[in-house]
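Shown below is the structure under consideration.
Note that one protein chain of the assembly has been removed; the remaining protein chains are unaltered in position.
Presenting chain A:
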Amino acid sequence: MQKIYLNVLLFFMPFITPLISAQQYMEFGLGPSLVKTKDRNLSPLVNRGIGVSGHFAYEKRDRRIKQLQLDIGYSTLNNRTSSPGKIEVFSFDLAYTMLFPLHLPSGKAELFVGGTFDVFGNARTHLHYENNELSYEFGSSLAVSGQLDYPVWANDRRLLLSYRLSLPFVSYLIRPERNIPYPEKYLEDGTYNLEDTGLSGAALRSGRIVTFNKFQVVKSRMFLTYFFKKNPHALRLGYGWHFYATEHSGKATVAKHSLLCSILLNL
């Protein structure tokens, strides 16, 4: 548990430091998403479907970019067979990103590199199952991140075209073990708790440290930001692609495409 508390503390440290003069935005976004998943704990079939994604962020720009963002999603999926099952997917990703500028010779584009720490969860429930209806990945990651900004002008309007890529290189991953919803540590102490009590604590302690070769994650987002002329706020249109795959405790792959329309309120 001490490790978890330390992680939480580190997560919020940047906000404890005094604010300096900078552009600060609150971003609220919403949009449709397309989710594909295959989890051999549930099925050998790819399940796909549409859903909705929400995106909330606090972003501060001076020379650096600091962002705390929360992405949430819900989708219903099915496979394309004659007897399709139905899977509900719930996901969240709370991430803190800090990016530092790198000088580019072209002078127009701006490149930022840095890192992201996130806490994530993706839970899937198969609505036709009784005993192993739940499968999930929960955990946290440390990632290398980068962002490329390219300012463009259209009809005297200022726009900013950006692409952000985040590649987690080490993660603490929690997956159900032995095809049942219980996590590994829950079973390792030599007892089998049939009453399903105390699961959450056991789940938090039951993850494994995995590196990129065991848990491949790609998070990318392309977005176009339009700054209003008459007020300090902005609009943002974005496309995100989030993909991950793991073979830890059964092979699972999840891909999510999302379109987001956001409003950025200048603070």
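The definition used in the following text is that contacts are C-beta pairs under 8 Å (C-beta built on N, C-alpha and C of every residue); 3 or more make two chains touch, one makes a residue touch a chain; residues count from 1.
Everything below uses one rule, namely that contacts and distances are computed from a predicted model.
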| item | value |
| --- | --- |
| Name per UniProt, for the chain absent here [options: "Peptidase S41", "ABC transporter", "Sorbitol dehydrogenase" or "ATP synthase protein I"] | "Peptidase S41" |
| Selected from A:K38, A:H55 or A:R236 as touching the chain missing from the view | A:K38 |
| Of A:R63, A:R80 or A:K230, the residue in touch with the unshown chain | A:R80 |
| Among A:Q23, A:T76 or A:N132, residue touching the chain not depicted | A:N132 |
| Positions on chain A where the hidden chain makes contact | 36-38, 42-46, 79-85, 109, 126, 128-133, 148, 150, 152, 161, 163, 178-180, 187, 190-192, 194-196, 220, 222, 239, 241, 243, 245, 253, 255, 257 |
